[in-house]
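So, chain A:
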Amino acid sequence: MLATTRTAFLQRTRWQRLRSLTMISVSASMVTATLLLTLGLFALLFISAMEWIFWIGEGGSADVASRLRDIALARPGLESSVIGLVPAIVGTVALVMLMTLFVAPLGVATALYLSEYARDTWYTQLIRISITNLAGVPAVIYGVFGLGFFVYGLGGQVDQLFFSDRLPSPTFGTPGLLWAALTLALVNLPVVIVAVTEGLDALPEDLRQASAALGATKNETVFYAVLPAAMPSVFTGLILSTARAAGEVAPLMLVGAVKFAPSLPVMTTAPFIGLEQKFMHLGFQLFDAALFSTVPPGGIGWVATIALTLVILIALLNIVAMSLRSVILRRQAVDSPF
Partner candidate 1 sequence: MTDQSHQRIHISAQFSRELEGVRDDVLTMGGTVESQITKALDALLDGNSELAEQVIALDSNVNELERSISDQCMRILALRQPAAGDLRLVLAVIKVTTDLERIGDEAAKMGRQAVLLSEIGVQEKIAAQVRDVAVRSITMVKNALDSFARLEVGDALSVILSDDDTDEAYANAREWLLLFAEENPASLRVAMSYLWILKGLERIGDHAANIAEQVIFLTEGVDVRHLDSQNTRDLLS
Partner candidate 2 sequence: MDQQSKNDIALSIRDLSLSYQGNPSALKSISVDIPRHSVTAIIGASGCGKSSLLRCLNRMNDLIDGVQYSGEVLLEEMNVLSAETNVTALRRRVGMVFQRPNPFPKSVFDNVAYGLKLSGVKSQRHREELVEKALRSAALWDEVQYRLDESALQLSQGQQQRLVIARAIALEPDILLLDEPASSLDPISTLRLEELIYELKQTLTIIIVTHNMQQAARVSDFTAFMNQGHLVEFGPTDTIFTRPSMRETEDYITGRYG
């Protein structure tokens, strides 16, 4: 009797051990597969890009230096599809920066309102759920909204009010950097709000009590105690949205990204930024190159180059954001989610 239960027990544990061993090996091989796939992808990108970049010869550049210059700068006419990486990088960075400028205060303010000020009612619950759902709406729909609301709606109004002398040719009433940034800010707003709200909700109630007990008013508590403590999640939200803004293509096609812009949207003299200008964007270039490129040999080299640049740029943007984050948080030493 005792012996049978004993063996049953042993068998069960053996079976369980087998099961967990299987689980471990399956997940380990999946992780390895993912890693290999990523590495392979990068290797492919890297090799094709390099092959293409250093391709010198017939119908191409004379030497490596001029080849690099050709790729970096817009030289229409030389190779009709290669329009230069640098303007696209500049456009992408300008877009991301501007978008962050909009999304950060708006997202943080909304999150603060939702979790610090608003009472917890069915109405605020509904708003929270809606915001979470908005994060799942396809970005191109925001593009349509941006085109209708920002470009034609707001832009048209602005033109009539401030630039009526230039009409009928539109100034702000046409896709441009400002509208693209605002549209992307809308795309990313739910992401930032959700990240920050979650960060705020996770803060211990102790923190607010400690502040109140020291004679802080509600606002002082929110701004001097709560918000600084929630900075990690603010940065998490912004890092997420940066990557998304740099990689997003579909809405940008509607609100301002172009294949070739005659001038950069940033300049060295005031006002330093051309808010109404069309701009070039790496993601859009990639899309364009993949579909319409005729660049030899075989086109894939040019596409790979843009893709590699985009990936590196996003990595760089993240590194910048993260180091900014660690500089600001140096004194807090809270457990980092990264």
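Criterion applied: all candidates are chains of the complex that A comes from, given by their letters.
Note that in this section a residue touches a chain if its C-beta (ideal position, glycine included) is under 8 Å from a C-beta of that chain, and two chains touch if they have at least 3 such contacts; residues count from 1.
Quick caveat: nothing in here was measured; it's all calculated off a predicted structure.
This complex places one of the candidates 1 or 2 in contact with chain A: number 2. Put simply, chain A touches candidate 2 in their complex at residues 204, 206-217, 220, 224-225, 228-229, 331-334.
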